[in-house]
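Presenting subunit A:
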Amino acid sequence: MESTVEQYVPSDYLPIIIQFAAALGFVIFALVATHLLGPKRKSEVKGAAWESGIESVGDARTPISYKYFMTAILFVLFDVEIIFMYPWAVNFREFGVDGFLQMFVFMGMLLAGFFYVIKKGILKWE
Partner candidate 1 sequence: MTSIILLSIFGIANLFIGFLKSKRILLPLALFFLIIVFGVNLFSWNDPQSYFNNMLTIDNYAVAFTGIMTLTTLLLIPFSQRYVEERDSNLAEYYSLLLFSLVGAIMMVSYENMIMLFVGIEILSIAMYVLAGSNKKSLRSNEAALKYFLMGAFFTGILLFGMVLIYGATGSFNITEIGAAQIATDGVMSTMFVLGLLMLIIGISFKISAAPFHFWTPDVYDGTPTFFTAFMSTVVKTAGVAAFYKLMAAAFAASYVTWFPTMIAITVLTLVVGNIGAVIQSSAKRMLAYSSISHAGYLLMSLIAFNERSDSSILFYSLAYSTATVAAFGVLKMVAAQRGGEKYESFNGLGRTNPLLAFAMTVSMLSLAGIPLTAGFFAKFFVFTTVLQDNNLMWLVIIAVILAAVGIYYYFRVVIAMYMQPAGDYEKINVGSFASFVLIFITVLTILLGIAPALVSDIL
Partner candidate 2 sequence: MITALLLFWPALAALLVLFIKGTGAKKVAFVAALVEFALSLFALSGFDAQNGNTQMALSFPWIESAGINFSIGMDGISVLMVLLTTFLIPLIILSSFKHEYKNPNVFYALILFMQTGLIGVFVAMDAFLFYFFWEVALIPVYFIAAIWGGTDRIKVTFKFFLYTIFGSLFMLAAFVYLYLQTPGTHTSDVNAFYQLTLSAESQSWIFWFLFIAFAIKMPVFPFHTWQPDTYTEAPTQATMLLSGIMLKMGIYGVIRWLLPVVPMGVSQWDEVVLVLSIIGIVYASIIAIRQRDLKRLIAYSSIAHVGLIAAGIFTLNEQGLQGGVIQMLSHGINVVGLFFIIDIIFSRTNTREITSLGGITQNAKALSIFFMILLLGSVALPLTNGFVGEFLLLSGVFQYNAWFGAVAGLTIILGAVYMLRMFQGVMFGTKSEQTEAFTDLTLNEMAVLIPLVIMVFWIGLFPNTFLSISEPAVMNLLTIINR
């Protein structure tokens, strides 16, 4: 694919800004338009949170199950580890068997941690 290799300059990244501008433009347009077009009638009942018609009690900003935090924390860890595999995967052929074995060890560690987490019951949602 030599033909695609060209000199990169910062302006090569301009299209992304165009796309961003287009997307942002649409979003802002839509939000402003709906704001201007729609009717506005305020009332207390309408402003209340809609919780299946039941009177809403207290604030929604209550603590939630720690499992969600656990999932988030685990995600951060695993995601970074997975991102590490990307450069390896791209250069997989160059590294050859050695690289494969090294990644094997790496994955072994990752899996060890993974199984530990599973056995600890962090991912049990029942």
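Regarding candidate selection, all candidates are chains of the complex that A comes from, given by their letters.
Throughout what follows, contacts are C-beta pairs under 8 Å (C-beta built on N, C-alpha and C of every residue); 3 or more make two chains touch, one makes a residue touch a chain; residues count from 1.
Just so it is clear, the model here is predicted, and its values are computed rather than measured.
Here subunit A is displayed by itself, and among the listed chains 1 or 2 from the same complex, it touches 1. Across the interface of their complex, candidate 1 is touched by residues 109, 112-113, 115-116, 119 of subunit A.
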